[in-house]
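A protein chain is absent from this complex, but the other protein chains hold their places.
Here is chain A:
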């Protein structure tokens, strides 16, 4: 995973609606390969294209408008990333170039998927988001601030997510440094809850 830019500066593409769901971010029919790439073309297909088959753009959709065509920061409403757990939604956003999403709240699986793929989920109040939408801002992960002109908006972030994003760390590698803790716990648990361990004839 690429480390999160320190800091990230750019224009904020406004998509200020609630409950933006992962079926809209990438519909099932746009997930055409068994891998994690080749998904950016299907990003927001229902809203981005007037005709998805011919890929005719819908000029009213925010990411088709000139100032936002190369935006790396997206602003949303409440419960962003609702719905299906498909990580393809985050893979498509990342492949398209999005590195941070500023929203009032995130659906939990989507938020976890962001952190595993180098996208920073920032939670701010709706009034702050309205002020940032369409503006050039700086997202400072280390300082946990979004800056816009003279205004600064502090945001909270789980220390785990901050560490992973800042370092571009692989979660599995990180966990495997605690392999002996896992082995010890498992050995004790096998005795406590033998019915959990299928196929084990202890």
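In the analysis below, a residue touches a chain if its C-beta (ideal position, glycine included) is under 8 Å from a C-beta of that chain, and two chains touch if they have at least 3 such contacts; residues count from 1.
Basically, contacts and distances are computed from a predicted model.
Hidden chain, UniProt protein name from the list "Branched-chain amino acid ABC transporter substrate-binding protein", "Heme exporter protein C", "3-isopropylmalate dehydratase" or "Inactive transglutaminase family protein": "3-isopropylmalate dehydratase".
Mapped onto chain A, the footprint of the missing chain covers residues 17-19, 21, 23-24, 27-36, 46, 52, 78-79, 82-87, 90, 105-109, 112-113, 116-117, 158-160, 162-164, 171-172, 174-176, 178-179, 181-182, 185-186, 189, 193, 195-200.
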